[in-house]
Every structure is written in structure tokens, then in C-alpha cells.
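All protein chains but one are shown at their positions in the complex.
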Amino acid sequence: MLLPLLGLLIGILIGFLSPVTIPIQYSTYMSIAILAALDSVFGGIRSSLENTFDVEIFISGFFANAILAAVLTYIGDQLGVPIYYAAIFAFGVRLFQNFAIVRRYILVRMKKQ
Amino acid sequence: MAFIFGFLITIQLKLNITPEGIITIQRLLDMENDVNNVLSEINNLKQSVAEAGQKLKEYELNIDDDGSIYASMENELKKIRNYAGLEKVEGSGIIITLNDSLESFEDAINPELFLIHDIDVLEIVNDLKAAGAEAIAINGVRIISTTSIKCGGPTININNSRHATPFVIKAIGDAKTLEATALAPDGYIDWMEYSGIRINVKKVENIVIDKYTDIPRINYQKIVEGGV
Partner (left out) sequence: MKNTKIQLAISVVCVVLGLMIAIQFRTVKQSIGPVTEYRAREIATQLKKVREERDNLLALKNDYEKKISEYEDAEAQGNLASRIIKEELEKARIIAGLVDVEGPGLNILLDDLKFLEHYSYNIIDYTDLLEFINELNAAGAEAVSINDERVISRTEIRQAGLHINVNTIKFAPPFAIKVIGEPKTLEAALRMRGGIVERLESKGIAISITQQQSIIVGKYNGIIENKYSRMVKEGDSN
């Protein structure tokens, strides 16, 4: 549990210290990608607790979801319809589901001890 | 369950599509810019509305007084002619003198740089306008909205008159501001001096600039019906 958190902190630190920024118009894409990454992380934690973790599924899942979300956002921009809400909805629902399952596992484990 | 979700989603989507369409940060910045532009227009309009209102009142008073607004119209005519550049004016300002470079440029890679071009004069005049110049003349020719400055071989054509160096640009306005703009560190004149073009800028207490004397261009344009 510690290593991922450390990774998160390292990432945040690098992001803050480096002079890299992205153009303002792409910030919606970035926020969608963040959501995709969050979803993957929680999915990964859940599957690792269920012992169903598969590295390839995990990594590919992150990229695939992020790309799909970005494409949806782009199409939505062109059509003038906020289709990316669908992605936000999907990721959001799954995020909370996974989080609930992870929470359940941890609480059950704590109760056993 | 899913049906309720779908229903709620659609309602949410409909409520959130603002009349301006999808909101991106770029559009937000554009809208803010539009707001600023309109606010600036409003400021100007308030002033011109006040002026127009005053003029109207003046006319009304004149009619009450002696039934004629002729005198007022005469004043108005002078004022408008001045706005149009059709009156001789004087005031404080600066005089910029431009001379071709004296340096020999036979071996120069780009001999063009050592001569003054129409774009140079155009840029300088534009900078002066941006700095609030109220009247500008080049070699005695008054600059108005339709004035063109074009290269014509060794000379420059201002409208239809040909002029050779030196070019004397007179501008009436806030002398300090005009001079500062002309001498600005990375301004156009500063850049020109690199090529050895001799430039002299000096503040003058009283400059006299002649009126526009060419034939006014009113051959194709006419006031819109119901206008004025």
C-alpha cells in the first residue's frame, strides 16, 4: 500500500517542479485522463485484493480507457455535445464500485484480525 | 434502476448545455475579451451621446432664440472639418527626420536595408497614431484615413505626390509620449537605426501642420439612406 502512495507523491512532486504545462484547450482531455488513471488504480487495487490482478490487463486498461475517453471528448467537442460526460459517468460509477469493494475487503480483513 | 439513471443523465445533460454551446477555456477567454471590448465601446458611446445631446440642445436653444441654427452649424462645420483633417492645426509634438544611410553598401549582403522603405514610414506613422498623435504630416502632406504610402523607386509616393529623402514626419500630440514611443528600446525606429538609417527625433513646442489639400474621395461612397 505504501509504494503506490509514494509513487503518487513522487508524480505530484515531479509535476509541480517541472516547467511542463499543457495548452489550456487540452485541459479537458487531461482531466479525463486523470479520471481514467484513477479508475485504473482503484481497479488494480481491487483486482490485487481478489488475486485476479494481471499486469497486462492493468496497464493496457489504463491506456485503452484513457484513449477511448480522449476520443469521446474530441468527438464531443467537434459535435458541440459534451459526450465526455458519458466517460465521466462510466469512470465515476466504476470508481465508486471498486472503492466500495476495496473498502469491504479491508474492513473484513481488519475484523478477522 | 438503469432507466432512472438514463433519465437523470439526459436531464442533466440538457440543463448543462448552455446557450453558448460547449464551454472550453478558449471560448471563455474569447467571451471575456468580448466583454472588455463592449465595455470600452460603452465608455466611448457615453461620451459621444453626451456630445450629441449637447449639440441637439444647442440647436434647440438657437431655434428658440432667433429661429436659426446657422451660427451653430458653422461651428459644427469647423469642428467636423478639423476631425476630417481639413483644417490647419498647431500644437506641441515631435518631428522625426529620416535619411538614408550614408554607409557604402556595395558589398552589403542586403543593400535594401540601407534605404528607407514605405513600410518603414507606414510603421512609424502607425506607432505615432497608437501613441495618440492628433495630426500627422510627412514632408508637409497631411495624413488622413485614405492616405497611402508606397515605394516608387528611389522616392516614396504619398498619395499621388512623390517625395525623396529626407522625410520629415511631424506629429502633434503629447510630446513626451510621442518621443518615448519613437525612441522605445525595441521599437521600430530603434530597429531601423541598426541599418545605419539616420533618424533624428526632437520635441517641439509649437508645430504647424497644414490641412489636407488633395481632392476628397467621395466618388463612390454616399451617406446611407436615413443616416446621419
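Things to note:
The first chain written gets the first letter, and so on, giving A and B; residue counts start at 1 in each chain.
Operating definition for what follows: a residue touches a chain if its C-beta (ideal position, glycine included) is under 8 Å from a C-beta of that chain, and two chains touch if they have at least 3 such contacts.
No experiment lies behind these values; they were computed from the predicted model shown.
Listed by residue number, the positions of subunit A touching the unshown chain are 1, 3-16, 20-25, 27, 30-31, 33-34, 37-38, 40-41, 44-45, 48-49, 51, 53, 55, 58-59, 62.
Against the chain not shown here, subunit B presents residues 16, 18-20, 23, 25-42, 44-49, 52-53, 55-56, 59-60, 63, 68-70, 73-74, 76-78, 80-93, 118-119, 122-123, 126-127, 129-130, 133-136, 143-150, 157, 172-174, 208-209, 211, 216-224, 226-228.
Just so it is clear, only the chains that are shown with their structure count from here on.
If you average the CA atoms of subunit A and of subunit B, the two centres end up 54 Å from each other.
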